[in-house]
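All protein chains of the complex are present and in place, except for one that has been dropped.
Chain lettering (A and B) follows the sequence in which the chains are written, and residue indices restart at 1 in each chain.
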Amino acid sequence: MLDVGLSHYLLLAAFVFTTGAVGFVWRRNAIIALVSIELMLNASNIALVAFNRYNPVDHAGQAFALFVVAIAAAEAAVGLAIIVAVYRLRRSVRTDDVDALKG
Amino acid sequence: MSVATRFACTGGLFGASRLTAPRTPADPRGKAARVLLLVASAVVVLAPAAAAQPGVAAGSDPAVVSAPASGGEPAFARPALVTRHREESAGGRQSSRTHAVLFWFGFAGAVVGAGVAVASRTPMRSVLGLLGVVLSTAGLYLLLRAELLAAIQVIVYAGAVVVLFAFVIMFLQQGALPPPGERWLPVRFLAAVALAWLFYLAAPELAEMGRGTRTPLPAGFGTTAGLGDALFTTYLVPFEALSMLLLAAIVGAVAVTRGDGAAGRRGRRAGS
Partner (left out) sequence: MVESNPYIAWIVGFPLLGAILNGFLLSWIGKLLPRGTRANLTARSTVGLIAVLCVVFPFLIALAATIRLVGGSPGREFIAVLWQWLPMADLVDRGLYHGAGLFPPAAADLSVAAGFVFDRLSAVMTLVVTGVGSLIHIYSIGYMGRDPGYRRYFTYLNLFVFSMLVLVLADNMVLMFVGWEGVGLCSYLLIGFWFDKEANAAAGKKAFVVNRIGDLGFILGILLLVGWLGAVDWNGLREAVASADPDVLSAGTVMGTSVAFLACMFLLIGAAGKSAQIPLFVWLPDAMAGPTPVSALIHAATMVTAGVYMIARLDFLFLLSPTAMAVVATVGAATALFAATIGFAQTDIKRVLAYSTISQLGYMFLAVGVGAFSAGIFHLFTHAFFKACLFLCAGSVIHAMADRQDIREMGGLRRVMPVTHWTFLVATLAIAGCPPLSGFFSKDEILWTAFSGTAILRSGLVPDFWPVVLWLAGLAAAGCTAFYMFRVYFLVFWGDSRAPQEVRSALHAPERRSAASWLWNEPHTPVSMRFVLIVLGACSAAAGLIGMPHVFHVPNLFQKWLAPSVAAFGGGGTALEEWFLMGVSVLAAVLGAWTAWTFYREYPSRQAQAVVGAAPRLYRLVLDKYRIDEAYGWSIVRPARSIAFACYEIVDRVLIDTILVTGSAYAASAAGAMFRRFQSGVIHRYAAVMAIGLAGAVLFVAKPFASVPLVERPIAFATDGGRDPATGEVLLRLAMPDAPYVYEVDAGPDGELDVDPEASPERGPSGAADTIRLCLPEGDHVVRVTARSRFEMSQTIDLAVRVEGAVPCAAGAGESGIGGGEGAP
């Protein structure tokens, strides 16, 4: 309980990631889907930083976590823009209503 | 993980389920789905934790001597990442007890926040869950000696991304959002079960990995100077590429919203 190590962080990361993944496939609200993606990215960040902590040879994990944060921000911006555009078009943020990929 | 941890997890999940409980009598299927999600989450958290208990993971044949379970250095070298030792730096080690308490706080915050973010009925609450996760993660970063990253997490994630989410939600809720009724689809259920199973599969491995390792840190690890040094030497090219990506994202976001809006205006003009 008090002997916290790498495995605890990894378990947390795995749990948050799983929660995000389940949320992504489960929820139909596009905004919540984006939130789920953010959760998954966060989870991966936890893992990256934790690995870096226990293998502190260089700052690889933290650097990549930083990149992930930036990418998450970009993804959120573009994703929300898309949601807004779709909402204008369809008056809906339900992912079921967006099936333009069907071609 | 001890029993207390499991209680904490369950409590967090339970709290999440209370938070997300419908205020109005919702359709029973949606409610059932949420309950199912919460129960599944609880099982997912608790079962591998139980499986990861030393001694419970056994069923091991006496002929097999795997890495000795009870503390200490494994007699047999794991090919690993985590056993590489470094000279202990001058930096002081924080007390393991403080570390553990702080970790469990962060853990609880992240788990509860994730549950709320995923299971919440309203998007705004979901974003607040995300905020909880982000802040908890920032705290954990501090524990993990990633100081700069913790700051960035708070500034960028909590300050920018979450706020952007909140803006968009509020913007969209100007029109009446249709109630986001969840339909119970077998494929989604199957996918959730599959993901949970993957977690179940991975958790014992993760729990086994680097348990109880103490790793001394080099000086300057995780500080702004240290990480900045890495970013502007080793990772200079990806860093610059990232700036291009962000630029592209900005232009893309503007183009998507504006272009579509312009088309919509033109369409409306033509229609009216």
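Everything below uses one rule, namely that a contact is a pair of C-beta atoms (placed from the backbone, for glycine too) under 8 Å apart; a residue touches a chain by one contact, two chains touch by 3 or more.
This one's a predicted model, so the numbers in the text were calculated from it and none came from an experiment.
Hidden chain, full complex: it touches shown chains A, B. Within the set A:A21, A:L80 or A:V93, the residue that contacts the chain not displayed is A:A21.
Although one chain is not shown, part of chain B still touches it, namely residues 57, 59-61, 63-66, 75-76, 79, 185, 187-188, 190-192, 194-195, 197-198, 201, 204-205.
In the full complex, chain A contacts the hidden chain through residues 21, 24-25, 27-28, 33, 95-96, 98-103.
Basically, only the chains that are shown with their structure count from here on.
In terms of their C-alpha centroids, the spacing between chain A and chain B amounts to 8 Å. Within the complex formed with chain A, the residues of chain B that make contact are 1-2, 4-5, 33, 37, 40-41, 44-45, 48-49, 52, 81-82, 84, 86, 96-97, 99-100, 103-104, 107, 110-111, 114-115, 117-120, 123, 126-127, 129-130, 133-134, 137, 140-141, 144-146, 148-149, 152-153, 156-157, 160-161, 164-165, 168-169, 171-172, 175, 177-178, 180, 182-183, 188, 191-192, 195-196, 198-199, 202-203, 206-213, 215, 217-218, 221-222, 226-227, 229-231, 234-235, 238-239, 242, 245-246, 248-250, 252-254, 256-257, 260-261, 264.
The part of chain A that touches chain B in the complex is made up of residues 1-12, 14-16, 18-23, 25-29, 31-32, 34-36, 38-39, 42, 45-46, 49-60, 62-63, 65-67, 69-78, 80-85, 87-89, 91-94.
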